[in-house]
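Data first, discussion second: the structure below is written as structure tokens.
A single protein chain has been omitted from the complex, and every remaining protein chain is retained in its original position.
After this line comes chain A, so read on.
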Amino acid sequence: MSTCSVSKGCFVFKPRTKKRRLSDKTGQDFRCTSNDGEDTQLRFVTCQSLWNQIKSETEKIQEDLNKQLLDNLVSFLSRSHSDFREKTTEWTCRMKFREIPTAALVLGVNVTDHDLTFRGLSDVLQDNITPYVALLEAKDCPGIKNLMQKLMGQLMNCDIDVDSLEDEDCVQVSQNRIRGSMPSLISWYDSVTKKTDSDTPSKKRNSSSRHWQSPPVVVIFKDMESFSTKVLQDFIVISSQHIRELPLVLIFGIATSPMIIHRLLPHSVSSLLCIELFQSLSCKEHLSTIIDKLLLTSRFPFKLGEKVLQVLINIFLYHDFSVQNFIKGFQLCIVEHFYSQPLSVLCCHLVDIKKRVYSLSHDQCENIRRLPSFRRYVEKQESGKQIELLTNDSFLKEETEKLLDDLHVYHENYFSILRCLHVFTSSLPKYPLGKQIRELHCACLENRVWETEEYESSLQLARMLNKTDLVTMLQQCVEILIASSGKEFGRAIEKLKEFLTQFQNLEVAEASQERDVSVSPQKELQKKTDLYHLQKTLLELKESRRSKKLTKFEMLRFEVVDYIDSLVRRYLVPADNRTLHEIVYFNAAAVLRGHLNAAPRTALHTALNNPHWYLKNPALKCDGGGISNKAPDICIVYKLHLECGRLINLADWLEAFSTVVMAAEEPNADAASSDQVDDVIHARFIRAVSELELLGFIKPSKQKTDHVARLTWGGC
């Protein structure tokens, strides 16, 4: 991504604009830095289609994950005003206080994800329950007046949307009569519901099939925490007065904990509500699902390298918990990969590979030869083949296709075995290899997992598993392997099944064996009566137990663990060792970090402290801590101000500034500079100081005249 700015620094690209720009200029952006003949157009198209696939996949996953929550909410809403519709006159209903049905929706602190949930929610509500849904945000509602206006605006608009071909006079009426008050809202509701009742029969049937006769009015408070208490209280009090005429349902979107309801509302107000709690899926689980479905699969050709994945996960865990941002980061990786790696044209589905490999240009072939992993591969071949590979393009293409095929097979095997290993490690005490599969994945990507200490200790722990656990794990592994698409697992499945049958046989054998083994030492103990002999036998018993031969079960357990170990060693080779891994793996973690983890303060400091870093002007190259007078004025002023304390004397500052500026210019005219500062320099100084003030480094101080206060820390 490039900017038109001359300075280098922290630029932020809004995702939407970025995408639009991409689609506007299509492949041109991809081409601008690299020379032609690198299939830029094709790369761009591949990137787009891949992203679209991934996007639809994530949307599907999110829909599935939210389904439970939305279903619960819908059933709550349909329950909520049942007595309103049925108009029951039972004694309990008459006596009971009429509370406003309220759903407290706990969504977690990842505020950026909430929008999506709310959008899904309001869509579902409008499809199933009621056309009258209003979404309120705290920033729009500083007072009850604004809240009512916003609410009525949204409700009446949505009504107009529903029957858009209705004559315009109703719009006009609603506009000039819009008095943001409850009575007008009620009269609107009456008219609307009556209208749908007395509509044409066809339309009535249509509406009644989706909504009820008097659909509830749903008001969603997106960010409950930010609403002022007074607004909420007033709104609740007012609407509870009219709950009989207007079937209102509230939904509170809560980011922290439901305790906030009691903190915001006094008992007299919360007693007007009938609050039920709904909890959305925790964002960590959400992320696990996303990673499981998007990254740990061979469905998508594009893969994330270990460092990059680590960056994305760290951002998620350490900073924002936002799944949305994770996906955005993933998208950025895709775009960056296809943009920067010319060979990414081969990062496509298996069916297209052959065609694409054979249509590679000579430049692209050279690109392949330049890949480090390929060079390593070449070095291992015998000399004749080496020459062929390095000189013959068509031979190279054949070889490339084969290697890419291998890579695909490797992925298929890798993910299945990874899941099997995860079955084992996730149930060990203290989780030496991590609880989540993503941690295991990272460990495997990083280096040979079987060489790590954690792996060693987890194998040792696995050798102590009990039988029932071991059997269930083996069964799970068999299921995983059967479900996997890898073709090489026929033997592995056989082997595992064999283990399972052996375990079963063992049970039968052991039951008979144990009986006579366990009896004999007991009997001996009973025979001996005097203390000395008893001690002796006990010691013997202990000795024999230590050097006891392993039982059959233990032998078998060792076998199983060794077999799993062999599978791991065979299939979980880190991707870095595979030839041509650069084509499908995105490894530029530094680039990603630069984009996602901007450090504005550092950038600003570097720009002002060391202008050469960004301006690349050789004259500015300074040595050590000295202040060059060639630097822009603001840099000089900034450097000088770093040496000051909390309050800076402007006169001293100016003195220092003029000394620095004059230093090289006129070494002979020192007499003039001593008593009077040049007007031009004075003006330059004033401009530089006001620039610093604009940047927020200093502010005028009221404590002392002729002084400014530093706003940044580090003052001594």
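To be clear about the criterion, contacts are C-beta pairs under 8 Å (C-beta built on N, C-alpha and C of every residue); 3 or more make two chains touch, one makes a residue touch a chain; residues count from 1.
The definition used in the following text is that contacts and distances are computed from a predicted model.
Chemist: Select, from "Histidine-containing phosphotransfer protein", "Chromosome transmission fidelity protein 8 homolog", "ATPK synthase" or "Origin recognition complex subunit 5", the UniProt-recorded name of the complex's unshown chain.
Modeler: "Origin recognition complex subunit 5"
Chemist: Pick from A:L50, A:A104, A:V378 or A:C644: which residue touches the chain that isn't shown?
Modeler: Here the residue in touch with the unshown chain is A:A104.
Chemist: Can you tell me which of A:S270, A:Q386 or A:T659 touches the chain that was removed from the display?
Modeler: A:S270
Chemist: Using the touch definition from the top, which of A:C47, A:L105, A:V192 or A:A255 touches the missing chain?
Modeler: A:A255
Chemist: Tell me which residue among A:L317, A:M464 or A:A651 touches the hidden chain in the full complex.
Modeler: From the options A:L317, A:M464 or A:A651, the contact with the absent chain belongs to A:L317.
Chemist: Could you pull out which residues of chain A are in touch with the chain that's been left out?
Modeler: 12, 14-15, 79-80, 91-92, 95-97, 99, 101-102, 104, 106, 108-109, 111-112, 143-145, 148, 177, 179, 181-183, 223, 225-226, 234, 237-238, 241, 255-262, 267-268, 270-271, 273-277, 279, 282-284, 315-322, 325, 328, 596-602, 604, 694-696, 699, 711-713
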